[in-house]
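One protein chain omitted, others in place.
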């Protein structure tokens, strides 16, 4: 089946047309970027931390099978049941089996990008299991039936009025009561009984430590801790690339995660799970879902270093203006644009082009992923795999031919040798048309530089090179 | 030193005065400059679009035009970035390697190679906002980048400081991309135009009368946005100011 290409540009245009949402979205994320900068300035060792984090992750990925086995050994010894899932379907089946074997019908969970990847909630719902997201932003998105628009702040594209509307529909609150405090309190009051009576809890994991069998969950709301400690069963889903070798490595990563993400020195909760609590049960599901294949992609394997901080999104001038939902994928923004095509090359073929290649993402990345270079390389891969729309591909092909033949090139612009005459008509009247929607065209000039040079410096220039 | 001047296609067509200023400035500084007439394009538009094989002809022509020079200078950061850091659609012969290693963006050529700091002929009694293109900033590294928290430096500012009467306005987001991005400017028209609008507003709010840049592509985009929005900003290439333009 041929999936439709994501229309990032079209969705972005719709987002931009909504002035209040656009203005808030841009300001909010830029503020997060600035808070991140402030934290960076407080730590003279910042760049060294980035280098270390990158080296530790690259080492871990190069030795991933060994570290996964070590993690499994230690976690099992600590009383954790370790499961392996090749893909989303297998992951969802494992979760359902764990729950059904215990007669569980209600599951509370904290935010996990992997469960979004696996599209777990509909699968469980179809099997009579009610899943409740406990992270506020994620809950808003669940109630509104949207993907998270940001890895860290899933509902950042919404204003308080939007949240009030969602809560009014689902919680019966006053749709006009849009005080954020009241809305957050409404969520607390709505969530608490669900948490108290849930049959099982689920979390993701930010890190997993091979040498101890520990996994670490970082949140600000405390909802992961509630999800993990109140019900008797705790299931944690983690991508196999979450591993780090040693406990001491956490020092490097925890110091950078929240500073990069929100500009706070640490998340309010940094929780280390090494085994089930008294009388409880703990499961870890190690999910591949394309990661082992990505590890074999010479130009793109380092995207697996990502610690999901979202800093690349916050700094990305395109993301800030297009909104995360415009990417049409679980992972949005710059990091999404380099990993989404590994899930579905055609569907996400437009995303690596939704970038100016400005490189700010690469600079803020705490694990030094060369995101903008990978965007550049993805474009080549996608063109080689015939994923570029025909018209654009043809224009590039014709332009390339023209640029290789100076006489043809000059002949194409020979007529008037004025500004607009230099653009071949096919380009001017088709693909380049959008230029003028919100921008003036460059002013016409009397003559090109080339013509001026020939007129004023005749005999000076080098004609007919290569002969 | 034999200097070859490369004038990018859009400067040739839309901003010939930038090419003229670059040539005159280099000559003023005592350089022997030649402009090969058969030049077209460096290959960047095709390569940046992922159509690398389509960049091969332009790259091969570029090498034929410029392999005989000691330095290849261009008033464009993004073209210099392409030649230096990408430019791999053709086999990497000695000539190709020579060209790639000796290609300079104008500011870095003036700053690092000629090490010029004084421009006694230049006077620009206006308030300018400096726009560092992403190519010059994050690829060629002609200025410090805010994301890294590194000690501040700016080669274009070093040069402009040698111009009499010039004043600077600093926008709130000095190294945010302006949204040109080559084919991005049309493929992602809405985002591109919005970024451009935000950029020119930022400079205008900071009190700039002019935006100065080492990249005419960014200028072309920003100027288009400013004119459509009725924002009274003027635009000028750094080569023009350094060559003594008064406006």
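A few remarks follow.
Here the chain labels run A and B in written order, and each chain numbers its own residues starting at 1.
In this text, a residue touches a chain if its C-beta (ideal position, glycine included) is under 8 Å from a C-beta of that chain, and two chains touch if they have at least 3 such contacts.
To be clear about the criterion, contacts and distances are computed from a predicted model.
From the set "Alpha/beta fold hydrolase", "LUD domain-containing protein", "MoxR family ATPase" or "Amino acid/amide ABC transporter membrane protein 2, HAAT family", the protein name that UniProt assigns to the chain left out of the figure is "LUD domain-containing protein".
Although it is not drawn, the missing chain touches A when the whole complex is taken into account.
Taking the complete complex into account, A:295 is the one of A:40, A:96, A:236 or A:295 that touches the chain left out. Among A:272, A:385 or A:407, the one in contact with the hidden chain is A:272.
The chain not shown here is touched by just one of A:118, A:155 or A:330, and that residue is A:155. Mapped onto chain A, contacts with the missing chain fall at residues 24, 28, 31, 43, 45, 48-49, 52, 55-56, 58-59, 61-65, 68-69, 72, 78-79, 84-86, 90, 134-137, 140, 153-156, 158-160, 163, 180-181, 183-184, 187-188, 191-192, 195-197, 212, 214, 220-223, 225-226, 228-230, 240, 245-252, 254-255, 262, 264-278, 286, 288, 292-293, 295-296, 301.
One rule holds in what follows: only the chains that are shown with their structure count from here on.
Chain A and chain B, compared by their mean Cα positions, are separated by 31 Å. Chain contact summary for the complex, chain B toward chain A: residues 7, 9, 11-16, 18-20, 23, 34-41, 43, 45-46, 48-58, 60-61, 64-65, 86, 134, 138-139, 145-149, 173, 175-177, 179-198, 220-221, 223-225, 227-228. Interface residues of chain A, counted against chain B in their complex, comprise 8-9, 12-13, 16-17, 22, 26, 30, 37, 40-41, 46-47, 315, 317-318, 321-322, 352-360, 362-364, 376, 378-384, 388, 392-393, 396-397, 399-406, 409, 413, 419, 422-423, 431-435, 437-443, 445, 447-454, 457, 460-466.
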